[in-house]
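Apart from one protein chain that is not included, each protein chain of the complex appears where it belongs.
As written, the chains take the letters A, B and C, and residue 1 is the first residue of each chain.
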Amino acid sequence: MAENNSLKNYPIHEIPECLIHGRTDLTGEAVPLFWNGSGLELCVSGSELWIDLEAGYEQYEPWISCEINGAFITRQMLMPGRQSLCLFRGMSPGEKKTVFFRREVQAFHEDEKNYLLICGVRTDGEFFPVRERKYKLEFVGDSITSGEGTYGAKSDNDWLPMYMSVSVNYADMVGKAMNAELRLISQCGFGVYCGYDNDVRHVMPAYYDQICGVAFGEHNRSLGAAKPYDFSSWIPDAVIIHLGTNDDVAFDNPPFIDPDTGKYYKIRKNSEINNDLNQSDVKRIRTAVISFLRHLRKKNPKSLLLWVYGMIGHRLSMPIASAVLDYIEQTGDLRAAFLELPDTPEENLGSRLHPGQAAHEKAAEIIVEYLKKNL
Amino acid sequence: MAENNSLKNYPIHEIPECLIHGRTDLTGEAVPLFWNGSGLELCVSGSELWIDLEAGYEQYEPWISCEINGAFITRQMLMPGRQSLCLFRGMSPGEKKTVFFRREVQAFHEDEKNYLLICGVRTDGEFFPVRERKYKLEFVGDSITSGEGTYGAKSDNDWLPMYMSVSVNYADMVGKAMNAELRLISQCGFGVYCGYDNDVRHVMPAYYDQICGVAFGEHNRSLGAAKPYDFSSWIPDAVIIHLGTNDDVAFDNPPFIDPDTGKYYKIRKNSEINNDLNQSDVKRIRTAVISFLRHLRKKNPKSLLLWVYGMIGHRLSMPIASAVLDYIEQTGDLRAAFLELPDTPEENLGSRLHPGQAAHEKAAEIIVEYLKKNL
Amino acid sequence: MAENNSLKNYPIHEIPECLIHGRTDLTGEAVPLFWNGSGLELCVSGSELWIDLEAGYEQYEPWISCEINGAFITRQMLMPGRQSLCLFRGMSPGEKKTVFFRREVQAFHEDEKNYLLICGVRTDGEFFPVRERKYKLEFVGDSITSGEGTYGAKSDNDWLPMYMSVSVNYADMVGKAMNAELRLISQCGFGVYCGYDNDVRHVMPAYYDQICGVAFGEHNRSLGAAKPYDFSSWIPDAVIIHLGTNDDVAFDNPPFIDPDTGKYYKIRKNSEINNDLNQSDVKRIRTAVISFLRHLRKKNPKSLLLWVYGMIGHRLSMPIASAVLDYIEQTGDLRAAFLELPDTPEENLGSRLHPGQAAHEKAAEIIVEYLKKNL
Partner (left out) sequence: MAENNSLKNYPIHEIPECLIHGRTDLTGEAVPLFWNGSGLELCVSGSELWIDLEAGYEQYEPWISCEINGAFITRQMLMPGRQSLCLFRGMSPGEKKTVFFRREVQAFHEDEKNYLLICGVRTDGEFFPVRERKYKLEFVGDSITSGEGTYGAKSDNDWLPMYMSVSVNYADMVGKAMNAELRLISQCGFGVYCGYDNDVRHVMPAYYDQICGVAFGEHNRSLGAAKPYDFSSWIPDAVIIHLGTNDDVAFDNPPFIDPDTGKYYKIRKNSEINNDLNQSDVKRIRTAVISFLRHLRKKNPKSLLLWVYGMIGHRLSMPIASAVLDYIEQTGDLRAAFLELPDTPEENLGSRLHPGQAAHEKAAEIIVEYLKKNL
């Protein structure tokens, strides 16, 4: 390999110009990428660019993807430890390249050891300001927002990082169409009132105020994951809440008994009829929607709050829509809305029975149409 | 023109086998086609087929379209008076052809003189049973269900029969995808609580129980338009209600003063903010939705009641969705649902700022997906 | 029907502004529409427009289609005799409308009685100049250029005018994409050396110099069909020759014995291997291609001569391509070319095993791409 002796080393905090994407803590020496879509964006000249990383995990490995000048170039699994990835080499030194390096997978609350740090970059080029985007959008979601099923064969049913992505993801499609900077916070299996497993701890509202509360364990704590998130640091034009799918699934799943309290949790159906839901349990979900909206408004005084739902079934469309309406009526807050997304037909499924690329494209189209008219 | 001397004349009631589509009155000598998509379907052999019609109108002329073996063949404006249209000629006599002749436009309450009658057919062939379809679907709607804007150039803004159709219409697309027989009842400008013009008489519920209550005037009355519709005669698997768009528009339109009572009608916005609707007026719409659903259930004890909305804006999605939910909670009726349709992006508009073919296709896809899972 | 008393009658030759499309003879009182896509284009104001026609036929009836402001509005079979069709009514009088009325089917050499005349129009509006198009394109072809199979169900196999069209036709798609005025001359079954039936009289070159030589019979002669065509009257930027498909088919068909001369004609295969063609017979086709190109050049000194082929099989691609090359080498004429079109996959077939709409769209795309780079 031809040695390039003019590479200069830039620790992450000494890069003259760069844009760090995603909720993170900047106080450490390296910058942790906690959430799906978190990353580093550069506008750099030179012939060669390397990124210095540190990664660790027990069970669920981090994946990364990288775009150059807006085009998908690479997607790969990371090995643990310190490492340096070449993002490009042999390019015309004079040209500016926009490089967008991202964490391709969600945070993993199941794997306390999972972490990914950007330590710095090495290049023979100079740095230029990264283009300002027109909007800022935050997405709060579950496996759909984690891009589960956007890679992998239809027949694949393992639950693996490999099948998740931001590179094929309705949120990224919306961002590109709207020229928006994105922050995603999402966990597979999580809901608004409870998770797919009836576990009431598996809900995004419980973690919304922290930088990345679902990144458990000492090490992640030391990286700042559990710190309160500074909502004034990045003010979204819209917060898109994409929750409810797992609350829905919970109606069909076994109860959860809290190991600590022994308390029993289960949202119920009255009968085996598909949509014969126990209305008092539905009420719990509606209440959870309303209180999350109230909380989101407190944290995001200026943002449009858009609740989207429906890519994996419509059973909770009406309860969520009317909860959103109740919120509006109770608060007079006109900057909140519900938008239903089309259910995913069998032919548009990706892996693990989750929406595939075509389904993400349809959803993105509908959200974009809405945002264009309402931002 | 080569004379075909073996043509035999079949008055409509003497056709050995045929299927008459759409709400109509069969007691007269001829069969009136009142609604969009009403028509005559035949499975016939022979080389030639003619249909004998009588049409009349003052301002808004009827259009017809015809499919042969499921493929679109012709679409044309009708002249007034008795006439005979050749639907095919010169075909292989031995082959069976399925011919589906339809009224291509809605009923016109603005033109009492508008009518279209099928008097009979002439052919040298024999008749065979028309295939049974798997489902029966009724659509209750407004201009979208009348297919307004599905023909004509984007720049065209006149309100004309020419721009309406059943041949390019989400309802027909749903019918073909679901193998369903259709009945459409729809009026441009009509709503569930009031019309686009705040006129509370311009609502479909007011006419739901008649064969075709909106076909006004003595002559239409004599054809049976005003007669009560026999709901036992044709039991739909689903009633798709596609109303609300004109109620929405009314918020932005001038009031209506009832000429008879002098009474003033207007649903109001609190301010110029797009979705700052007066909640007591929104309540009127929600109440109208609920009572229409109650009425629909009375008339259609077995049918799925699916309310769809959204192709021209989402402002009433939440109120309608929660009204449907209120209905379900009040009645325990689980066979009712709300399904939001995507808003129509500018590039998918047809004429008169109405959804064009691509928008109808998207809507149909979403409805079909829903019906497949719920019928 | 509301009488419109302000309609004014304009005999065809007294229309202040109009554009007559297609090869025709203007010396008569009425204007005959001989070829597929021939028609009348107007830019007119007013609320109403009627067109006065005269049609006749024995076996194969003419069909017409009409666009308003560039959008397809109607397509219908014509009855024989004098008649008046309403092209629009009730429109905003002030607005200009562009109306494009066309013959939807080819000339029929099998039916001497087939003819269609435009006698005039009636309107309450005024006439304005029809927009100049950027290019002029002439297409010389067979059933594909006659749009055979572009309407009708896949299962339909009768040979009927009903299944032909200019409204769904690669030539029209090319015209719209290139902003070109079109002249089509085409006959189903015709080739360059012989027809699908080995009949050496069934070739387009034999009729290229007449206005419409294939419209046989006394009456068509009296309408000017047999007159020499004035090539100086309309100079195409390109002549697209789309022939060879029937010559190809002839290899698989029975011989033709000339009824007059008793002479036997048959192009042969050496064996049953699909493409094992007798080279001396292939040579005849190549010679015919070259001499037609020479003739086309004589008649069209300035035009690009583009030979396209392949939508129904590629067996003659190489012979035709090398014949075109031989022509170029012999003449040094660089304004001639061969362009292969993709074969039509089963799923893109229309009726009568002919290319359907999707296949026409693919072909148009390829031709447009070529013309854009070479005109």
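We adopt the following convention: a residue touches a chain if its C-beta (ideal position, glycine included) is under 8 Å from a C-beta of that chain, and two chains touch if they have at least 3 such contacts.
The structure displayed is predicted, hence computed values, not measured ones.
Considering the intact complex, the chain excluded from display touches A, C.
The chain omitted from view is touched by exactly one of C:Met1, C:Ile20 or C:Ala337, namely C:Ala337. Residue A:Arg89 is the one among A:Arg89, A:Arg133, A:Lys176 or A:Arg201 that touches the chain missing from this view. Among A:Ile68, A:Ala206 or A:Leu334, only A:Ile68 touches the chain that is left out of the view. Among A:Phe34, A:Phe101, A:Phe127 or A:Tyr151, only A:Tyr151 touches the chain left out of the display. What chain C contributes to its contact with the hidden chain is residues 273-276, 279, 310, 314, 317-319, 321-322, 324-326, 328-329, 334, 337-340, 342-343, 345, 365-366, 369-370, 373-374. In the full complex, the hidden chain is touched by chain A at residues 1-2, 56-61, 68-77, 79-80, 86, 88-92, 95, 151-153, 155-158, 160, 162, 351.
Convention: only the chains that are shown with their structure count from here on.
With centres taken as mean C-alpha coordinates, the chain found closest to the middle of all protein C-alpha atoms is B. Distance between chain A and chain C, defined via averaged C-alpha coordinates, is recorded as 57 Å.
Mean C-alpha positions place chain B and chain C at a centre distance of 38 Å. Measuring from the averaged C-alpha position of chain A to that of chain B gives a distance of 43 Å.
Residues of chain A in contact with two or more other chains: none.
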